[in-house]
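As you look at this complex, bear in mind that one protein chain is not there, while each of the others sits in place.
Note that the chains take the letters A, B, C, D and E in the order they are written out, and that residue 1 is the start of every chain.
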Amino acid sequence: MTANILPWSVTAAQIMLVAAMGCYAYRVVRGPRAQDRVLCLDAMYVSAMLLALTVGIRTGSQVYFEAALILAVLGFVSSVALAKFLMRGEVIE
Amino acid sequence: MTHAMDLPAWAAVLTALLVVLGAGLTLLGAIGTLQFGSFFERVHAPTLGTSWGTGAIVLASIVCFSALGLRPVVHELLIGVFITATTPVTLMLLARAALYRDRTEGDANVPPRSLLRSPGGSLSRDRSSDGPGESPSRDPQTPEVRPMTPI
Amino acid sequence: MDWTQHLLVVPILLPLVTGAALLLVDETRHTLKATVSLASMLLLLGVAMKLMGMADGAPGGSGALSSSYAVANWPAPFAIVLVLDRLSALMLALAAVIALASLVFSLARWHRAGPHFHTLFQLLLMGLGGAFLTGDLFNLFVFFEVTLAASYGLLLHGSGVFRVRSGLHYISINLAASLLFLIGVSLIYGVTGTLNMADLAARLPAIPAEDRMLLQAGAAVLGIAFLVKAAMWPLGFWLPSAYMAAAAPIAAIFVVLTKVGVYALLRLSLLLFGSPAGELTGFGGTALLWGGIATLVFATSGVLASQAMGRLAGYSVLISSGTLLAAVGMGDATVVSGALFYLVSSTISTAAFFMLIELVERAREPGADLLAVTLEAYGEEGDGAKEHEDEEVGAAMPGALAVLGICFGCIALLLAGLPPLSGFIAKFAMLTGMLNLDGLGAPSEIPVRTWLLVALVILSGLAALVAMMRTGIRTFWAPLESIVPRVLVVEVAPILALLALCLAMTVGGGAMISYTDAAARSLHDPASYIQGVLGTGMTGSNVR
Amino acid sequence: MELTLAIAIGVLTGSGVWLVLRPRTYQLVIGLSLLSYAVNLFIFSMGRLRVGAAPLLGADGTGNPSNYADPVPQALVLTAIVIGFATTALLLVVLLVSRGLTGSDHVDGRESR
Amino acid sequence: MELYTLLVIIALPFVAGLASILLPSDSRTPATWLAGATTAACLALTLSLYPSVHGGGIVRHRLEWVPSLGLEFTLRMDGFAWIFASLISGIGFLVVLYARYYISPEDPVRRFYFFFLAFTGSMLGVVLSGNLILLVVFWELTSIFSFLLIGYWHHSQAARDGARMALTITAIGGLALLAGVLVVGHIVGSYDLDAVLAAGDRVRRHDLYVPALLLILLGTFTKSAQFPFHFWLPNAMAAPTPISAFLHSATMVKAGVFLMARLWPVLSGTPEWFVIVGLAGMISLVLGAYLAMFQQDLKGLLAYSTISHLGLIALLLSLGSPLGLVAAIFHMLNHATFKASLFMAAGIIDHEAGTRDLRRLSGLFRYMPVTGTLAMVASAAMAGVPLLNGFLSKEMFFAEAVETHADSWVDTIAPYAAVLGSALAVTYSIRLIHSIFLGAPPPESFPRAPHEPPFWMRFPVLFLVLACLLVGIIPGLTIGPFLHTAVSSVLGDATPEYSLVVWHGFTLPLAMSAVALTAGALLYLAAGDYLERAEKPPLFGRFEGQRIFERVTVAISWRWARLVEDVFGTRRLQPQMRLLVTAAIAAGAIPLLASGLSFGTSGNATLDVAFAGLWAVGMVCAVGAAQQAKFHRLAALALLGSTGLVTCVTFVWLSAPDLAVTQLVVEIVTTVLILLGLRWLPKRSKALLDPSGIFDRMRRLRDLALAVLAGAGMTAISYAIMTRTRPDSIAGFFVERAYSEGGGRNVVNVILVDFRGFDTLGEITVLGVVALTVFALLRRFRPAPDSIERPEQQRIQRSYDEAEANREAGATAAEYLYVPSVIMQWMFPVIIVLAAYLLLRGHDAPGGGFVAGVAMAAGFILQYMAAGTAWVEERLRILPVVWIGVGLLMAALTGIASTLFGDAYLTSYFRYVELPLIGKVPFASATLFDLGVFGLVVGATVLMLIAIAHQSTRRLRAARLEEEREQEERQQWS
């Protein structure tokens, strides 16, 4: 039972995370506001990062850590750019 | 998933719980973005994922790999720290942009600029004005579709 | 390891290092940059000549491979290997010659028209060198991209509406083609598990039948990518505008670029689908032949329909491509030998043409083209004009214009394939090869498509002659008030040098043809290439 | 898994192709980017799909090739990503310059007909 | 010695021609001497070879040229070639002598003599070639140099047109001749003239005989101005008269008939030859003579007469009888003699009287009696009057015409045509004499006062007329032996018995001659006045070759060509893209459809729900991006980002962490890049909203179909591969040796920096080049007028600042970024550390120089976003171009180091270094390489992003300048 609990729960978690991405994707596609799109894109980055961590747990391998780390540190750069574009009409002034 | 056998039972259970918790919170947040009626409400939803959603899964990872490697593995904490530090930037800018847009369009549901200019001003209620039925023309790409009313 | 072995990597490294080093030199120091660039280019030409000698002196007769060079010292089928044979040496030398001429030409003014000209130019050469030398399919892609990237920069060098507009088309289409390249290469890898060309050729006969069509699909998609670069109809409409838009020295070096596509097709089709390929032998040859024929027809019309000289030159490039593709499609060693000669001759002459155009057009008013061609083509000049003109008999032609006129005439002969310059030998060599596939005197049936091709090769030359004559008369003979062009020695000298080379190729046609004969024969003998890359040389001995 | 990825490659390709046939330069850029994804995944798929077999060797540095995903397509994709990035950037700038010089964002620099 | 004589004969004119260019520009006399000496030398050398060719001998000189193709530089002189070479150099010499007086000092003499000598050399080459390809070479050269000679006075429209037409026609012919010769070569197996001449039977029996014949005849007819290609010749009269005299008597046009005679043993004697050559000759004979009668230009008359006489020669050659050939060769010589003298006389008249118009010339005999006499004699020769050479060959012609050679209607009408043509020749000859020399001088005076030319200008005419007389009276003693040598060299054993005497008794040919003379004279008497006044020839007046030629060339070479270019080409991008996609689909599909695609069974067959869901999201985003890209650029960009993110997760999922991180950082930077550009794109216009008509909808449908096909194809192929077992691949080698020999645990990274480091070197070069290009392009960037203005948001936010008195401009913007910028700045050192980590760990863990570089660049960009360009650049000097240069050099030179140790380029070194305190540290030279990659990537990425970002500040600067200027103007006006 305990041997199976981890695989099952990780699979369930992955499905949930993917479902979350789906919800966010809905907002990215439909809006209605441009801010919604960017907000949900940013949230998708986080979900993707979590997904990477679960893949790591599932495979028992640390090699996906770098991907998650980069998502965490740099993932916001593009959303910041999008948000600034919305706010100022220009990314770099 | 060969390594699942190597994991002590307590660690497996703990990891499983944390993983499901984090993913569940994240999913709830995502559902929130669908559920909430206005942008300013929707801003709150993803924070479920960026706060304890992330926290739980990071902890799960720490538990899992520490138990596997039999030594503390804590570098995942960095992920939590950086997520917490960077998420606000986007949200602040987005909220500001939305506020600005609503104000220029004369939306009465958002507090006016004057509120912050005079300390202790009044506040107004948000009545979920921008539901999903709205036209997508509120993207800044189509300003000419909706005429501007500069303040 | 013999030091001459390292020469194989020099055509790639020398331009790279020069280009990178020039980035560290301040933009305002034009003379220094030009000197370094020129010195590097001379050195490159010397190396290319040496390599050609090495390739020609290959032991063991026609089929043997001169040498191969395992980059990073890993054995051949696994890592990247550079391969020198007569064909690659010839292409290298051709590129070096044209590049040197273009570079000298650009020193008059173009190298100052935008930042980092010399770096872009050197890196273009690096790409060319790599594309010609590499024996690895994916590495070929990389060097194609280096070449293309530099060509994007050089095409846009100097900016301007026309350049940017045609540059947009050029870049878009080449990007799409690059994606096809990737699809093709990876598909081939997916089926065969290798990227080394020789290894690939060695593995092909053993490909199981149920995988064969996937390999064919990969090769065909790859072929489309090459055909875009070679500008086969209907994939080459971007070429005339792009080449016309480019600055003169750039357009001149661009002439070599289309030949890279032809080179790749020639190399791969003969290596992979040559005689030992079993079921796959001759794959794609018919498509190449008919594609080349279609290109020839279209380009011939284009040459005739061109008003501006730049476009005329662009279509001449297409004619050259069409001829070469069809010749490659015939897949015969004698034809390929002639085609190689033709490749060199037509490249040199078109390059010279592009450079000449700038000098000629410098003297002319804009709009004169349109006016003159409508008038002369429709025979609508008034009689009064005729009377008036008759009185100006015997006015002396200014010296510069005379030199330009002679150059123009020579280029017209080269493009038309008329004697005495190398264009004639080239066409004759190809035609006589086509008509006598089994050698002169051996009776053979000549199929209709060969006749069609022979006719088109001849007619395209005629069209070039008609168009060049129309343009030449308009430019050099018509009494339009032309300002005496201000021409610098560095601009005329490269043109004259290229034409002299064409003359030399005529006189020394025998030696040249025996070189291309040997090159073509070894291309038709893939087994020795495979053995040369996989079996011998420094690759085998140096595995760590 | 294989089927999912195959369909995904197809959908990305289709979307990209649709966009590169459109008349706006921006559509062209987005289309080529989508095509890049499709092609990158395609190259990647040529090494067959493996879960949990990243080609990173263990501490002793020895490895049985059959235990690892094919590293070659991965290396190829890396190169392709970099080159794709560079050329996308270039195309973007060229379309900006074209837009500046011609005033139009049509791929031909002027509206057709 | 004799061997080299031939070479000298050919080379001398070319060498002398080049030498004449080098003379000073005012050297008329030296140039004349040079040319005269050259032609004289050629003549002398030719004459000196007579003993060798006399008894049927052949002089050969063979040089190797392109032996493998059967192309040899073979010179070959037999009797026939000898007589032609003598004629060419002899008449050439006379023309030089004549031209000395004809060409005015103002004309560019050097050019004249260069063209003339080169042409002479080419013509000698034609007659002396012993290899058919070589003959074609010289043949084309005569076309080219005659083009230049005809267009010598290129300021005249007539000269330009005439030259263009001559070259077009003769070049068409020349290329046809080349094709024909190639076919002959194919049949015979050699281009060697001796071999070809010996293979007559084989050629005539071959299936390809007719095509070869047609092609070769196309060449000879165009050159010899045979109907229907005759019209270029009269237009070529725009050439200076010495040139006309040379081209249209002994050379150019003679090349055609020369070649027909040369190949006569090979090609003649078949019905095809007889009908084609005979008919063309007959029509040319009659039509030329007919049109000649009506010419008002003296040179025009001579030109049409030339056509007529060439027709006569062709007709003789067509007959296929040895006697016909004798007559043909004889008439070639005779025609050359009298026609050259007549052209020169015409030139004298033109030169001295100032006009060549027959209507304006009259009674000239009293001013120039000597010239007049000579011209009369020459005309008589042309008309075939007894005791002149023309009579003799014409008699032979009549004699052959009445013979039956092949039973056909052409044969039947030949005698009548012969008589008719001769009669008309008599008429135009009489008209020439009568109209120019006889009668009263015209009422209005000549443009110049006519007088006799200098003696040496007249001498060539005199010499040639004497030749006409001598040959006419004592043929056997003068031309006889030479003619025999020529004829027997062509015919060999088949040389017939013939007698060259004036009187053969009362024969049918004599009667025909008499009839022709009488009829011609009567015709002139009857219609002379009419001819003098005729504007255009009746009957064939509208048959204007020139006009037809122009029409045809314009149609083919201009209108049709443009049509083809328009219909089968395009200059628009969309059709090109469509074609490319279609071609790619076809290329991929055809092999698959032909053999049938089968899928394998390998691979993980289970459906992973999460993975499927992931790609459901990815596909929605991709399709969404495609759909939104037109109107919602930002949405499309966000969707593109989402798709990229899904791709990135896929790489994580499928064991490719390196790809995931690379994809991710590239994704981020690309988004920023596109956003930077978005600001400069135009607002979407309402007009573009809907595809209007049914055609637009059809087009979209077609594109959709293409997109679906392309997608389906990629799906099928990738699925087919993924389900197949992995082939025995090169990958195993890399996995096995990555650590033991490459020193890295990250196999992908070891491949990138070591096994296939060369790829990486190229790849970073691409990046660097692109960055430099972007930089260069943007230096000259100018925004479209409608995007110069500040974005709307900024304008409104500025208006807030302006509304409040104590707020300075930009305060609102600063306020908006007040808190976010703090976090963005604190992330800078973190990103630096992260980049360092990725760089140094790359060899063993996911990462590497590229990812590190892009991450570093993202750090820089973040600062630009947080605080603006000016603020950052006051504090950080990044110098991206230096980063690029140093990075590239570092990557390249790391590899070169190994060559110093004798290893191959890029060979990497790897060892563990024992350091105190720290312990064993792995050191791989590949790390240095990766450092170079890092430097380049940082530089290139930053350079691109910053270059675009800078446009905003430039725009501001430009806008400020604009405002200032406007203000100044306002002040000036107020």
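Keep in mind that, in the parts below, contacts are C-beta pairs under 8 Å (C-beta built on N, C-alpha and C of every residue); 3 or more make two chains touch, one makes a residue touch a chain.
Here is the rule we go by: contacts and distances are computed from a predicted model.
Colleague: When one chain of this assembly is omitted, its UniProt record names it as which of these: "Ribose transport system permease protein", "K(+)/H(+) antiporter subunit E", "CoA synthetase" or "Molybdopterin synthase catalytic subunit"?
Modeller: Missing chain, per its UniProt entry: "K(+)/H(+) antiporter subunit E".
Colleague: Checking the contacts here: which visible chains does the omitted one touch?
Modeller: Counting the whole assembly, the omitted chain is in touch with B, E.
Colleague: Could you tell which one of B:L7, B:A23 or B:M92 touches the chain left off the display?
Modeller: B:M92
Colleague: From the listed residues E:L387, E:A534, E:I832 or E:A897, report the one that touches the chain absent from this view.
Modeller: Only one of E:L387, E:A534, E:I832 or E:A897 touches the chain omitted from view, namely E:I832.
Colleague: Using the document's definition of touch, tell me which of B:T15, B:T47, B:S61 or B:T104 contacts the absent chain.
Modeller: Of the listed residues, the one touching the omitted chain is B:T47.
Colleague: Can you list where subunit E touches the absent chain?
Modeller: Residues 815, 818-820, 822-823, 825-826, 828-830, 832-833, 836-837, 840-841, 863, 872, 875-876, 915, 917-919, 921 of subunit E touch the chain that is not shown.
Colleague: Since one chain has been left out of the picture, which residues of subunit B touch it in the full complex?
Modeller: 25, 28-29, 31-32, 35, 38, 40-41, 43-45, 47-48, 50-52, 74-75, 77-78, 84-85, 87-88, 91-92, 95-96, 99, 110-111, 115-121, 123-126, 128
In the analysis below, only the chains that are shown with their structure count from here on.
Colleague: Within the chain touch network, how many edges lie on the shortest path between subunit B and subunit E?
Modeller: Each step joins two touching chains, and the minimum needed here is 1.
Colleague: Any chains in contact with both subunit C and subunit D?
Modeller: In this structure, the chains that contact subunit D and also subunit C are E.
Colleague: Does A-E or A-D have more contacting C-beta pairs?
Modeller: The comparison resolves to A-E.
Colleague: For subunit E, which other chain has the most distant CA centre?
Modeller: B
Colleague: Report the chain ID whose CA centroid sits closest to the centroid of the full protein CA set.
Modeller: If one averages C-alpha positions chain by chain, the most central is C.
Colleague: Counting in whole Å, what is the centre-to-centre distance of subunit A and subunit D, each centre being its mean C-alpha position?
Modeller: Each chain's C-alpha centroid was found; their separation is 20 Å.
Colleague: Subunit D to subunit E: how many Å between their CA centres?
Modeller: 40
Colleague: Averaging only over C-alpha atoms, locate the centres of subunit A and subunit B and give their separation in whole Å.
Modeller: So the centre of subunit A lies 11 Å away from the centre of subunit B.
Colleague: Two or more other chains in contact with one residue: find those residues in subunit D.
Modeller: Residues 20, 25, 42, 45-47, 51-52, 54, 56, 72, 79, 83, 86-87, 90, 94-95, 97, 101, 107-108 of subunit D touch two or more partner chains.
Colleague: Residues of subunit E that contact two or more other chains, please.
Modeller: As it turns out, subunit E has residues touching two or more other chains at 571, 573, 577, 581, 633-635, 637, 653, 657, 714, 717, 721, 726, 729-731, 734, 756, 759, 763, 766, 769-770, 773, 777, 780, 792-793, 797, 816, 820, 824, 827, 830, 845-846.
Colleague: If you go through all the chains, which pairs of them touch?
Modeller: A-B, A-D, A-E, B-E, C-D, C-E, D-E
Colleague: Under the stated contact criterion, what part of subunit D meets subunit A in this complex?
Modeller: On the subunit D side, the touching residues are 51-52, 54, 56.
Colleague: Sort out for me which residues of subunit E touch subunit A in the complex.
Modeller: Against subunit A, the touching part of subunit E is residues 609-610, 613-614, 616-617, 620-621, 624, 628, 634-635, 637-639, 641-642, 645-646, 648-649, 652-653, 657, 660-661, 664-665, 667-668, 671-672, 675-676, 678-679, 790-794, 797, 813, 816, 820, 824, 827, 830-831, 834, 838, 841, 845-847, 851, 855, 858, 861-862, 864-865, 868-869, 945, 949, 952-953.
Colleague: Can you check the complex and tell me which residues of subunit E touch subunit D?
Modeller: Against subunit D, the touching part of subunit E is residues 571-574, 577-578, 581, 602-608, 611-612, 615, 618-619, 622-623, 625-626, 629-630, 633, 636-637, 640, 643-644, 647, 650-651, 653-659, 662-663, 666, 669-670, 673-674, 677, 680-682, 703-704, 706-708, 710-719, 721-723, 726, 729-732, 734-736, 738-740, 745-748, 751-752, 756, 759-760, 763-764, 766-767, 769-771, 773-774, 777-778, 780-787, 844-846, 850, 940, 944, 947-948.
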